[in-house]
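Only one protein chain is missing; all other protein chains are in place.
Going in written order, the chains are labelled A, B and C, and every chain counts its residues from 1.
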Amino acid sequence: MSSIEIGRGKRARTAYSFDDIAVAPSRRTRNPDEVSTEWRIDAYRFDTPILAAPMDSVVSPASAAELSRLGVLAVLNVEGLWTRYADPEPILEQIRHLPEDQAIAELQRLYGAAPVDPELIAQRVGELREGGGTVAVAVSPQHAGALAPAAVAAGTELLVIRGTTVSAEHVSGDGDPLNLKTFIYDLDVPVIVGACSTYQAALHLMRTGAAGVLVGFGGGAAHTTSDVLGIRVPMATAVAEVAEARRDYLDESQGRYVHVIADGSVGSSGDLVKALACGADAAMIGSVFARATDSPGQGVHWGAEAWHPSLPRGERKVLGTVGTLAEILHGPSHTADGSANIVGALRKAMATTGYSDLKEFQRIEVITSPE
Amino acid sequence: MSSIEIGRGKRARTAYSFDDIAVAPSRRTRNPDEVSTEWRIDAYRFDTPILAAPMDSVVSPASAAELSRLGVLAVLNVEGLWTRYADPEPILEQIRHLPEDQAIAELQRLYGAAPVDPELIAQRVGELREGGGTVAVAVSPQHAGALAPAAVAAGTELLVIRGTTVSAEHVSGDGDPLNLKTFIYDLDVPVIVGACSTYQAALHLMRTGAAGVLVGFGGGAAHTTSDVLGIRVPMATAVAEVAEARRDYLDESQGRYVHVIADGSVGSSGDLVKALACGADAAMIGSVFARATDSPGQGVHWGAEAWHPSLPRGERKVLGTVGTLAEILHGPSHTADGSANIVGALRKAMATTGYSDLKEFQRIEVITSPE
Amino acid sequence: MSSIEIGRGKRARTAYSFDDIAVAPSRRTRNPDEVSTEWRIDAYRFDTPILAAPMDSVVSPASAAELSRLGVLAVLNVEGLWTRYADPEPILEQIRHLPEDQAIAELQRLYGAAPVDPELIAQRVGELREGGGTVAVAVSPQHAGALAPAAVAAGTELLVIRGTTVSAEHVSGDGDPLNLKTFIYDLDVPVIVGACSTYQAALHLMRTGAAGVLVGFGGGAAHTTSDVLGIRVPMATAVAEVAEARRDYLDESQGRYVHVIADGSVGSSGDLVKALACGADAAMIGSVFARATDSPGQGVHWGAEAWHPSLPRGERKVLGTVGTLAEILHGPSHTADGSANIVGALRKAMATTGYSDLKEFQRIEVITSPE
Partner (left out) sequence: MSSIEIGRGKRARTAYSFDDIAVAPSRRTRNPDEVSTEWRIDAYRFDTPILAAPMDSVVSPASAAELSRLGVLAVLNVEGLWTRYADPEPILEQIRHLPEDQAIAELQRLYGAAPVDPELIAQRVGELREGGGTVAVAVSPQHAGALAPAAVAAGTELLVIRGTTVSAEHVSGDGDPLNLKTFIYDLDVPVIVGACSTYQAALHLMRTGAAGVLVGFGGGAAHTTSDVLGIRVPMATAVAEVAEARRDYLDESQGRYVHVIADGSVGSSGDLVKALACGADAAMIGSVFARATDSPGQGVHWGAEAWHPSLPRGERKVLGTVGTLAEILHGPSHTADGSANIVGALRKAMATTGYSDLKEFQRIEVITSPE
């Protein structure tokens, strides 16, 4: 990346967000029905390169079943409401109707009042299995050691270890709390881990044996990391950097292809297109699904960072609904803002620019604009 | 164009929109009444370098007659309301008054309810002929084969084949749906085709025998392509690239001058000036005319992308009216926002910068601004 | 200036507005009371480097007297209301209270209803003389030949020829309507002429014998040139370019120092500071004075471009009042937005950065910021 001088003795890299770039048509076009959006990771195959984010506004056992049916890999957060409450529906209802100015404090109270119940983990995994799709759950790096084995024993097929920033080189005075390499090796299921946002961090995560890495900074449409922490991860650059780490690791490992999954800032079908164009194999999506009438959020969206007990870094956002999960994924759409028929839009973008599968599409030309 | 590194392994071209640039005065000035805005394509001559876009809010048989009288090449969409309904006036009335939140769904319903009737095509072409100007109609690339011959047979003098992106190298598993080169060769009338947005795509379109190419991405003031598809075509760069293709093709073809027509983002007289300054021979204008009291839109504007049955990429916009078509083209203007007397404004811009005809004006110095 | 490629075959210069730049403190400071803001042009000396723009909202015979007393060179437009109406006060009153949506049309009507009366020119010049300051009036290049001699005969001491763009190389089929060089040579008074905005145009204007050149594009705070004409003159670059022409012409002419006067975009004391920092000797100010309780505008501002009969390129803006002309120039200020005590602010800016007079201050370091 290009680097500029902020002042004598301090340089900065220039980094680009999805808003800064766009995909450019090339000289060929193609029929949308001859385009494949198929995505495979490990033994699993999906009709779309989309994961539903482990957020309580997005994935419940019920929405996971519907999302799977629609071609999406839905990931349940086993540290959220579904493992804290035997019946979280009244809590979800309450959160959806919280007044704006009390939302964060109430989220802190509602999540803080009930600790994660390991027995509920097993129960929820069972419900996911009954739902019929690939069973995937997410744990935080802090609690992976304690919670993941139970989740796997209950039938989890894909484990996601997801934190704001997960590094394979965590420095700790009292011993490394999670040796990722050993941990992943010992598990019987493929692991997706992240987020990371740089070439180096990604390369180290890939060497832990992960099947995929999340790129981003953990937050979603509702995060406020820049204001709170001063940290910003412009996603176009982050995805491109990690995609390059994937290529280099592929060579270094003599053939292990680690999937790059954009996690954050994918808030419309246009963003999904851009994430893939920057080199992502798939994207983890939150807010887009929270706008479904049949999602747990029902138009209201929040992430784990919003209920951090002492340092919340996200908000509960009232986004409104745009249709069913089926309409959001495959249409028909009745809006023009990239909030529905996102797979149709991806297909159209690929066809319009002349690409037939996602791997090819990663090579598409990108433009940036001064505005 | 300059190219920057988004991240290791991914570069992006920097592209500019009309908003990013402006025309700069030079050292000479000239009298406005000594300036010519004449435009000629094939055997046809127009007082202005302006086409009225084939949109139902802009061109009807009646507005086409008035626009022709005022020096504009009006293009009727023969896949819009006028060929779906024997009397589209009540439908236009209905669309103009749709409540905001139902607009797209209702457009989808109204256009979907009535298929294109080939007999109405002949009738409308007849009405255009009676109107007195150059008879021009637009078809989509998908239906050009089916609809264009009838339109030409009925008296069309100029055919526009207009899609979001039209490529001369369409890749299709079930045989090329439209061999542009053969199709254009076989037609008895000159063809304008597009849109395209890159040097390569334009060069290939020029080689099909087209008299002109549209530059853009099909949408207009109301399009939301960037949100939905992640595709953006900054027009200043696109027009400049295609203008260069025109110069190179002129040499390659030993003298065939293919007209470059900016199609999209021309929302004010200032944008018209900038399009020509970037190298366009003419510009296709939509929203500006939809604001006429005597246009079918009467202040309400929408394009074909707004009524796409499953993936709408545009909105119905309520823009308000600013005057008659005559005032919008030749004044007097009573507004200061570039929405009226657009030919007077072009003439003034040319005079102020010392140019006497449009071909010369393509060489004018352009500036860009960091904001 | 640096130049970027918009697209193959089209380059653009990067140009900067006052908003894009700022003055930077250096390593020295100085006492504000040891700073001089004196400006001299020809035989005339002023306490401030400020001209009041020839706009009916700014300069009347009465406000000119007060402005002169306060150290400003006030310029009366002898093609405005004061030479169209024997008593323009009721018209001014009417304009100040026009409803927003009828403002431009009514301005067109009010100015169009009464032609310029040459006898009133002599009368107004007489009133200016009685007012006591340097007598300065402005004419348009179109009417300079017809109106200027009478104005000079009546006692005008400084003539301003002011149009949107004035070039010394006007190209005209029916003979040059105004040979600037001869015209200026024949006049008995020093002439300020403009606007111009490039090095070349400025150099040519300087060679006509002008005592000063206006830099800009004629409009003021209320102009909309970019929307209407596609023309934009970012002022920081324009002033710097013309200042360089002044240096080169000084050499070429063996010592004729032509004053560079920023005309446009000076809407606050901060902008005044920036104009001088870019190399201007003085600035022509409009909207700032229209906000005085004792200006003709009394908080309402408009320029000649707003009442152009067929192509208005400006608006009538309701800005509100901030104090008397005396407070706006020399304080005390009770606002914090650069709208009052503009000379105190200039003095403070010069002192804070360690400069003692305006000529030195033209060398101050400037910064630009990516936002």
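Everything that follows uses one rule, which is that a residue touches a chain if its C-beta (ideal position, glycine included) is under 8 Å from a C-beta of that chain, and two chains touch if they have at least 3 such contacts.
Treat the numbers as computed from the prediction; the structure is a model and nothing was measured.
Enquirer: What chains on display are touched by the one that is not shown?
Expert: Its contacts among the visible chains are A, C.
Enquirer: Pick from C:Thr208, C:Thr237, C:Ser265 or C:Ser287: which residue touches the chain that isn't shown?
Expert: Of all options in C:Thr208, C:Thr237, C:Ser265 or C:Ser287, contact with the hidden chain holds for C:Thr237.
Enquirer: Using the touch definition from the top, which of C:Arg11, C:Arg28 or C:Lys359 touches the missing chain?
Expert: If we include the chain that is not displayed, C:Arg28 is the one touching it.
Enquirer: Tell me where the left-out chain touches chain C, residue by residue.
Expert: So the residues of chain C touching the missing chain come out as 1-2, 14-16, 21-31, 34, 199, 236-241, 243-244, 247, 268-274, 277-279, 331-338, 341, 344-345, 348-349, 352-354, 356, 365-371.
Enquirer: With the missing chain put back, which residues of chain A would touch it? List them for me.
Expert: Within chain A, the residues touching the omitted chain are 4-17, 19-20, 104-105, 108, 164-174, 177, 196-198, 200-201, 204, 217, 224, 226-234, 305-306, 309-315, 368, 370.
Going forward, only the chains that are shown with their structure count from here on.
Enquirer: Going only through chains that touch each other, what is the minimum step count from chain A to chain C?
Expert: The distance in steps between these two chains is 2.
Enquirer: Could you report, rounded to a multiple of 5°, the rotation needed to superpose chain B's C-alpha atoms on chain C?
Expert: 90
Enquirer: Same or different, please, for the chain A to chain B contact, judged on whether over half of the interface numbers appear on both copies.
Expert: Counting which numbers both chains contribute, under half are shared, so the two copies meet through different residues.
Enquirer: Using Cα averages as centroids, what's the distance between chain A and chain C in whole Å?
Expert: The computed centroid separation for chain A versus chain C comes out at 56 Å.
Enquirer: Two-or-more-chain contact residues of chain A, please, as numbers and ranges.
Expert: Chain A, residues with two or more chain partners: not present.
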